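Here's a slice of the assembly, chains where they normally sit.
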Amino acid sequence: MTKPIFVLGGPNLNLLGTREPEIYGRETLADIEARLAGQAGPGSLVFRQTNDEGQLVDWIQEASRDGAALILNAAGYTHTSVAIRDALSACTVPVVEVHLSNPAAREGFRQVNHVAPVANATIAGLGAFGYQLALDAARYLVSEKGQPEP
Amino acid sequence: MTKPIFVLGGPNLNLLGTREPEIYGRETLADIEARLAGQAGPGSLVFRQTNDEGQLVDWIQEASRDGAALILNAAGYTHTSVAIRDALSACTVPVVEVHLSNPAAREGFRQVNHVAPVANATIAGLGAFGYQLALDAARYLVSEKGQPEP
Amino acid sequence: MTKPIFVLGGPNLNLLGTREPEIYGRETLADIEARLAGQAGPGSLVFRQTNDEGQLVDWIQEASRDGAALILNAAGYTHTSVAIRDALSACTVPVVEVHLSNPAAREGFRQVNHVAPVANATIAGLGAFGYQLALDAARYLVSEKGQPEP
């Protein structure tokens, strides 16, 4: 298996480490990337962030074409984007949804989730540590060669 | 840290391995318990299942009193039990919610979730493998001595 | 066909005959059992009642394993129990739902029904006589070896 795993981040994740550190921790997105790359080994990750919905759709299509799996934290677009949902439905590699916090314990408008129904797995509420489990999960799904469900 | 981690299962999980194996896999609950116990080391897990809501409430209280953390798959009670929700709110150890499948991709009545808002973390959609990540997550939360959020 | 048909009753059905007899009739649950056993023949029925949701889940699993069919009056749990619904979904024998009264003509919260969508057939509004038709229906479904629908 030589294709990389894509780790894509959505809007405002570039603020990590400086925004409300008592909630989101003091690690920056670069810190997370560095540690995850160490865990994954050289060349095995594509790690990107954007504030743009259309850009995320482009990258999800790219991950489906060129990647082995997709780890996605769509942040605010999780709750509003049917375009991302459709891109994930068309995605032929396993998808693991990640959230630093636990959206189920937050505002009502975050209870609408367009990513979860079309993801294979969800990891939420573990802060930056959740990315490490997401990498484990993505590799497991790849080795299983398919989605256990739904 | 010598207190065990409680791994509690709700209704119909005792059917695992025989019910719809193409969806839930061929592993029985005993298989999951055996492998998880191997991963955790001797004496470090309390592993139980019941079809009874009141029994689950009793055990959650016991886990809060005698355990280091709680891994909970409340199955059907996830969607209906305020009693379990209240027990989890009173729980003083970290709680990791696990689901074999991805409830977000299933029927509308499974979109009501009384466990997620009072759990520290959620792992869903990875079949039996999710229990291994949940054990990692629970240990991480114990070592962090607290919930990263909400 | 030597496996028995299970006839399971839910909460408050043990009050039959004494509670509001002008509505529910003067027959007790024991009366119903006696007449139904006469209709069915010796050894061909397992007849039980409980006020406990978890107990019903246990018995539904038992009926699926050891019975030929299941006649279920889940009473109040009809409207609230996803655990019972999941047990019925996993049930491999025909399921006939029975109600003494006609829930459709009652309060709004009884319009939520978790049993009907996973039952093969429903008989409602005929009082104790409905159990006799339910036995006919269960035998028909067993002889058909399958559900005519959905």
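Going in written order, the chains are labelled A, B and C, and every chain counts its residues from 1.
To be clear about the criterion, contacts are C-beta pairs under 8 Å (C-beta built on N, C-alpha and C of every residue); 3 or more make two chains touch, one makes a residue touch a chain.
Just so it is clear, the model here is predicted, and its values are computed rather than measured.
Asker: Hey, this file places 3 copies; any idea how many the whole complex holds?
Answerer: The complex in this structure file totals 12 copies.
Here is the rule we go by: only the chains that are shown with their structure count from here on.
Asker: Using only the chains other than chain B, in their current positions, what clusters of touching chains do you get?
Answerer: Drop chain B and the rest splits as A | C.
Asker: Determine the centre-to-centre distance between chain B and chain C, using the mean Cα coordinates as centres, and give it in whole Å.
Answerer: Chain B and chain C have C-alpha centres separated by 31 Å.
Asker: Taking each chain's centre as the mean of its CA atoms, how far is chain A from chain B in angstrom?
Answerer: Their C-alpha centroids are separated by 23 Å.
Asker: How many angstrom between the C-alpha centroids of chain C and chain A?
Answerer: From the centre of chain A to the centre of chain C is 46 Å.
Asker: Spell out, as numbers or ranges, the residues of chain B touching 2 or more other chains.
Answerer: Answer for chain B, listing residues that touch two or more other chains: there are none.
Asker: In their complex, what parts of chain B are in touch with chain A?
Answerer: Interface residues on chain B, with respect to chain A: 23-25, 100-102, 104-106, 113, 116-127, 129-130, 133, 136-137, 140-141, 148-150.
Asker: Which bits of chain B are touching chain C when the two form their complex?
Answerer: Where chain B meets chain C, its residues are 10-12, 14-15, 19-20, 50-55, 75-80, 109-110.
Asker: Could you list, by residue number, the parts of chain C that touch chain B in their complex?
Answerer: Touch list, chain C to chain B: 52-55, 57-58, 61, 80-87, 90, 114.
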